[in-house]
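Comments concern the structure below.
Note that this complex is displayed minus one protein chain, with the remaining chains in position.
What follows is chain A.
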């Protein structure tokens, strides 16, 4: 019994002596409860809407106001032509667009009914469904308020994913998530393993430079990452029948920007952690929140603002926008160049940090 007690005491000492693990033990539940609690929310509200008011009358403004004063929609911007609306939808800035034709008010008073067009981005079916339902409800309410007989006819137009199949939303996301997990895991072990085995010492006294070592270790994993990317894409397109609307070449090029970025994250972990176990823990600490914050499962629009912005710190967020943009919407680089630049920027910052960390660690 005494022996047993002292094993327990010894284990507690181990935990106490390892501040990184203690921090992890306390931070994990805190961190995850907060993130999961806020991000796991399928009730979408405040959907960004773009408005093209071709009528500009009291009635048309009242109609728009009934949309944006509701909790369901939030006005992103007023636009003056349809090409601008299209651009905003492609970029993912707005999920819905309301187009009010000229003569809206005149028709309404003359005939008592009028047609209004609602465009919905179907690439995220959860958001799309909420948008459709809410828009219908709001139109009916407006009709009732105006005491009209027939009222407003809402002609809806779902873009990209007219049948609103959820696989079209989830599969590209899954491709991104799997790519991230594999690549981060791969590299996070690479330097740590050398440290554990002691082989790093031999490399340190050789003329190898820190950046040579770090990049040299990454290149093979870039090859592996590309193979994985092709496999996941192949399954998505051939087996799950997700149509690839955009350019395959562009997808591969930007995919490599993401692979590079994930590998850099892994390398960063590798320079920080002392052993493979710590590397594994840190990898999980990055993977789990990114599942939620990147918008992989739950629409980011539904998240509270701080959580929404936290998503921008995660490279996967940008990659999901790229994947869904190219695969589902068929957009070109001019729409998603910002995401691509972010990924490259992230990679450069992380690699520089990893190199500096590595040099410090030698001391």
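Heads up, the rule we're going with is that a residue touches a chain if its C-beta (ideal position, glycine included) is under 8 Å from a C-beta of that chain, and two chains touch if they have at least 3 such contacts; residues count from 1.
Here, contacts and distances are computed from a predicted model.
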| item | value |
| --- | --- |
| Listed names "Thioredoxin domain-containing protein", "Multicomponent Na+:H+ antiporter subunit G", "Spore germination protein" or "ABC transporter ATP-binding protein", with the criterion being the UniProt name of the chain not displayed | "ABC transporter ATP-binding protein" |
| Selected residue (touches chain absent from view) among A:19, A:198 or A:306 | A:198 |
| Touch criterion as defined above, residue of A:110, A:208 or A:277 at the omitted chain | A:208 |
| Those residues of chain A which, in the complete complex, touch the missing chain | 197-199, 201-209, 362-363 |
